[in-house]
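Every protein chain but one is kept in place in this view of the complex.
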Amino acid sequence: MLTYIIRRLLLMIPTLIGVTAVVFFVMAFAPGGFGGNVLNEQGAQTEGDEARRIREYFERRYGLDQPAIVQYGRWVNQVSPVGFLNTSQLTFTDEQMQAMSDVIAADDLLPKLGTPRALDDLVLNMAKYKDIEPTDAVSVVRELLVDVDAGLAWIKQLSPNILERDLNRVTKAETKLNQQRELRSLLQSQLAGRQRILFSRPAIKWPDLGQSLRGRKVTQMLAQAVPVTVLLNVITIPIIYCIAILTGIYAARHRGKWFDIASGFTMIALWSFPVILAGVLLISYLANKQYLWWFPTAGLHSLEADSMRFLPAFTGNGFERGYLLDTIWHLVLPVFCLTYGGFAVLSKLMRGSVLDNIRSDYVRTVRAKGVSEHDVLFRHVFRNSLLPLITVAASIIPALFVGSVIVENIFSIPGMGKLGVEAAFMKDRELLMGTTLIGGLIGLASEIMRDVLYAMADPRVSYE
Amino acid sequence: MDNRFGLKDWIVCLLLVAILITLWFKMIQDDRQWDKLSKIQTTLDAQGDELTQLANKLASGVHVTTTTQTGKTNLDADGPFARILAPMNEPDYATGDWVIYPFGSTVSKLTPLISSDVYQRVLEDHVMESLANRDPMTLEWQPMLAKRWTISDDGLTIVFKLRDNVTFSDGKPFTSEDVVFSFDWIMNPKVAAPRDRAYYDKVESVTANGPYEVTFKLKETYFKGFDVCAGITILAKHFYGQFTEAQFNESTGLLFGTGPYKLADNPLDWKPGEGKIELVRNDKYWGVAPAIDRIVYREILDDNARLVAFRNGELDRYGPTPEQYVALKEDEQLLKEKQLFEFETITGGYRYIAWNQMQEGKPTIFADKRVRQAMTMLTNRAQMSKNLMVGLATPCSGPFHRLGKQANPDVELWPYAPDKAKALLKEAGFEDRDGDGVIESADGKKFTFKLIYPASSENYKQMAFYLKDAYARAGIAMEPDPLEWSIMIQRIGQRQFDAMTLGWSGTIEGDPNQIFHSDQVADGGDNYIHYINKDLDKLIDEARITMDEDKRMALWHKVHAILHEDQPYTFLWTTKAVLFMDKRVKNVLRVKTGINDVEEWYVPRKLQRWGL
Amino acid sequence: MTAVNDPQSLPQPLPAKRPRSFLAGVLLDMTGRWGARIGLAWIGLVAFMAIFGPLLASSHPILWKTADGVSSPMLKHLTAADVIILAMTLVAAILLCFKRTHFGKRVLIFLGIGVVVSIMTLILIKPPQAIVYSQYREALAADEAQWAVMTIVPYSPTDRFRELEETRFLSPSGKHWMGTTGDGEDLCSRMIHACRIALAVGFLSTGIAICIGVIIGGLMGYFSGWVDLLGMRLVEVFSAIPTIFLLITFVAFYGRNLYLMMIILGLTGWVGYAVFTRAEFLKLREQDFVQAAIACGLPLRSVLFKHMLPNGVTPVLVSASFGVAGAILTESTLSFLGLGLVEEPSWGQMLNQARGQGGVFTWWMAIYPGFAIFFTVFAYNLVGEALRDAIDPQLKKAAQL
Partner (left out) sequence: MTQHDKPQPLLRVENLAVSFDGPAGRVRAVNGVNLSIYPGQTLGVVGESGCGKSVSALSTLQLVPTPPGRFESGSIWWNPTPSSETGSSSETGSDPVSLSQPVDLLKYSEKQMQKIRGNDIAMIFQEPMTSLNPVYTVGEQILEAILLHQKVSRSEAVDIAVQALADVGIADAASRLRVYPHQMSGGMRQRVMIAMALACQPKLLLADEPTTALDVTIQAQILELLRKLQAERGMSIMLITHDLGVVAENADVVAVMYAGRVVEYGSVHDVFENPLHPYTQGLFDSMPILGSSKHRLRTIEGNVPNPADLPSGCPFHPRCRSFQGDEHCTANDPPLREITPGHWASCWHVDGHEQGKATRPDVDVVTQIHA
């Protein structure tokens, strides 16, 4: 069993690479590229030059001027727990920094080129970029800055898409000193933020999902969002299974009776009812002051939730909801939306499975033993009928996550679905890749879980 | 050996899940309350320290001036605080109370420079200050952190004398080093502030001459050179300097400055996603303290929920959508409790339709001035602003706002004249020759084009639909082509569009160089319609280096006239803002830039509601 | 021995009924179920609206008389798609009358005519590009026409801002049976015209998905070995991708386009069909008639498509009818998230508008399109259920016990 699980876990890796690759290349080949909406969020208008600067910055930071396959390789390297370090993960010791500063200070280049800080940065970036000692970087920088042509050639090599206009700024500068100055600032802007994988430095590291275009770490954002979605699903799944199993058994026992037919019909109807319509109607009628104001419209907690006691209580001010009840109160509508469509399929499955089992040979044997109907149903049939429901669990968990995309967006619940949709709207590549990865992981993990559960429930299955 | 999984186990499992969830909730809430407690604890500690210091000082016989209201003695009454001081003479003036603002989207970052959230700017304005700012009524520059400045004749060197009594909200003094640090930090390529960096590219260097004087050197003469320098966001060196660039880039809440308010939470551990952000009055503020104790920003994403909250008095301010505005402005009950502001500002910007004159090296239909004029005359701007903009728009004739000095008062709007337009089109060679309802040129080229607009906006969509119908009446087949913003930007960058509609935001004195100068036709420039008029170029070039305001304005007026005649754009309208405010808040005034700042507001003692 | 010598003593076989294929039997069984009947009736209604939409709701009069005589502005304004659909419906109706011709032949004739008609229409039909919806209303109001016959709903789906009066967000009334939208369009007209999109999205995307799925699944099942291994990895990858994210990504990055959306829905939805077909083909491959076909030296194409496909495709039918329902739901979900179509009417997009940019909930914008989606999805699901019951041999066996 353990070896089986380990094998399955290892098999997840190529699948996950496939999953992320599909999504990545879908984005990579799209017109407009990614990140455009950052400009949008920075205000409706961005002057052309600034927009270009921002775009360039992101291109450098995420390596967008590289071929898509290289970009993807970088992303995989960044996510993989075993991989190569990149320049941003490299640090210099204080001694190294000091040594470099000394070299710069001793050099006559310094006074000619303006503020020390900027040169410092340039050399440091160069050292990181080329993965050389900072002191060596000083001489590289000095050579490049003295020979403007060599410097320009290197910049062109560094970023092939650089605008002619920027290069012209260097060549058209009047004095040699100005040329060097322009070259320095150009080099600096090209080096900064550009991350290079250091193939010389393989390491075991924490998986890094990168930084969202909005500046936050993707892992951080996911850490906030995933528990919310998980909470929704952890509540929803047992409810779905409970209702499905109960109605399934009841319908099977009363096969052909009115309950069976009515429940079958109702189930298909519920299954067909679009969640979006349900959400809109629920919000508009059950959470609207003009009609029935029974439930809140949005979010997971009230604003005052912080200062609430945990359990409901009667105090001097009358009834106080308490944190627990408040959360449950907020969860009613979203959970309802997630639930009602889910148990249709399951219930039908349960009904069929119970029917199959009731007619099966072993049930006849059990009956022939003199076991009571109730025991036949709940001891023997029940457990065997659950097996197909476990099989379906692997597909129902991802389906629920899909469902929560809609529900979270309707009820403004800050979960993974909302994050994913926002990411797509913003064309936030790193965030979208992060959500895809998590989504894929959940899908694959639920498959493994399904197999393990199945092995636990059905003694015939073993993975030895 | 026994029954492995039956109904009972099932129920037990369910119960277990329920209990686990409950426990989880409990732990989350305990955590939150613990955070709250520790916050209170730190505040108490800080106050204790302060009291001790005060006591020590008193004991040593030093004369103590507190930094609250009584500290205003050293400030001149017509300086930057004149407007705050003015209402203090009102009989019902009182300090205290909170103002609750709504935010329509989540703010995920408060750190200046790197935050791309629109609403972050709102918070920054209360917490951070710049060297000088514009008086909201006269629009003249007035001293803030700098007490005076000198500008060299060529406009290339600006020397600021700084105030010596300014402190940051932690009590540390503000000096010229902070200004230099701010500039260096912005220009540091590792800081994720490409936008500000592009803006300050015009500045060559910033140097400190002693603790209270800084010199800005510009690369070239530019009429807005002073605006660039004076408006720099001041970052405290002792605060921001403690972070590496990477830490700064990944930070979320580093909002810290000299302003009248400060973040209620510790900037170091502010986290997004709480649903509200609070600013409290900076007790160590160097200037005149505002009356309002606290500004609370609540994040309510849903339009409807926001309106409900405002009605219930949970919010003090509400900016309605145009549709809501139509319904609300006649709502008697609402107007009893709320005050309505409808105003237009220079910075409001304008909407336009841009006609691309050159595509793939060939002139388009719109290269003909007569065609562009005809298109403008086919556009019923008055009707559209009344219907689509529900009256919240004023048709405009050029890029300069009519409230500013740049606008030429003699320029008249092109009228809505479909017949005249058709005649002009005929003159330009367009008429319906094959009887299919669409006009074509002599060589059979049909007058059809696509109008691109941002897909996310309902308003642009309606506009495009409206225009489609309007142009159809003149036999012009227009196809609305909504584009995703990034694709639109790309298409504009590549100049691959027939016509497009967007808006430009405004500044107090705009620079048309960026949009209409032929220099900007080349790649990356904003003259993406390939509009070239040499006379206009000359006028713009001249105006840009004219530091004398009157002369410059005369030149801008000529620019306005030329643009009006050429109609490279069909200038549509400038927009009005609408705002509802709770009547409880007094001294809310309209100023040229919109509504005056929270610092000038107060709530009479009787009406105070929060934080009592 | 004795009995065998006398063939007369054997019971005579019954007069032979026309042999019915398994598929035909299943379909007949299915249509006998009342759930399927309800479903098919509704789908028929939607199909009727989809075909005759332009004749039911249009701002252009069907006929009118002016100084120039009687003319039909509506016909003038029919688009190429309208004409093709109407013409093909007519051809199908005529062909259905020729009962004696073999069904396959009739299908071929239908397709042949379809190609010819489409080419002709695309060449010949040139509807006006610059449409002025209000011209006929204005002409009637100005007494320029003597009489005019209007369609039942006298508004085109994109007829907005009529005569510059305020027509936005009107609740249902005698003039606008289902109210108007935020752009001032008649909701009823949009509902009718949206039928075409609902049907097209369902059928085309499922069609694409089935094509891909059956081909990949068939190849996987037939060849097994490394083809199967490769295919299964592909299936695994596509089933592990959170489809909704992929869809949203696709649409967000590539823009809104009806055809693109259908293709994307197809590209992401094939996995189930592939798995089904693979399993079927794996079973079929072992069966004697396939072995016999291979042994006879029939070309691979013939074995795959003539002998195996018809036998392996039945279970795909069931999931296809659920797939059509799913595609309609997905389209409406995308529309709801604001990623849908812009100008063309679609139910999901109308439902999205119900939430009200203006912060006002407009119930008619939620109820009508919402329930249209519901009934259509319900109808497909009912048909799917009936189909499954008809196919499921286990249930048949159980009923006979």
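Lettered A, B and C in written order, each chain numbered from 1.
Just so it is clear, a contact is a pair of C-beta atoms (placed from the backbone, for glycine too) under 8 Å apart; a residue touches a chain by one contact, two chains touch by 3 or more.
This structure is a prediction, so every number in the text was calculated from the model and none was measured.
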Determine which one of A:R55, A:R383, A:K418 or A:R450 touches the chain that has been left out.
A:R383
Touch as defined at the start, partner being the missing chain; which of A:F29, A:F199 or A:Y362 qualifies?
A:Y362
Kindly note down the residues of chain A that lie in touch with the hidden chain.
359-373, 380, 383-384, 457-460
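Just so it is clear, only the chains that are shown with their structure count from here on.
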Once you draw an edge for every pair of touching chains, what topology comes out, line, ring, star, complete or other?
complete
By C-beta contact count, A-C versus B-C, the higher one is A-C
Reference chain A; chain at largest CA-centroid distance:
C
Averaging over Cα atoms per chain, report the distance between chain A and chain B in Å.
31
In whole angstrom, the CA-centroid distance of chain B from chain C equals 48
Quick check: how many Å separate the C-alpha centres of chain A and chain C?
34
Please output the residue numbers of chain C that touch at least 2 other chains, ranges allowed.
252-253, 255, 338, 361
Quick one: which residues in chain B touch 2 or more of the other chains?
304, 456, 484, 487
Under the definition above, what is the set of chain A residues touching chain B in their complex?
31-54, 56-57, 61, 88, 114-115, 117-118, 121, 125, 163-165, 188-189, 191-193, 211, 213-217, 224, 231, 234-235, 238, 242, 245, 289, 297-299, 301, 303, 305-308, 310, 323-324, 327, 378-379, 382-383, 386, 412, 414, 427, 457
Sort out for me which residues of chain B touch chain A in the complex.
3-7, 10, 13-14, 17, 21-22, 24-26, 29, 32-33, 36, 106, 108-109, 114-118, 184, 187-190, 192, 194-195, 197-199, 205, 246, 249-250, 252, 272-273, 275-276, 298, 300-302, 304-305, 308, 349, 454, 456, 484-487, 489-490, 493, 502-505, 514, 520, 522-526, 528
Interfacial residue positions of chain C with respect to chain A in the complex
35, 233-234, 236-246, 248-250, 252-255, 325, 329, 332-333, 336-338, 348, 351-352, 354-355, 361, 363, 366, 370-371, 373-374, 377-378, 380-382, 385, 394, 398, 401
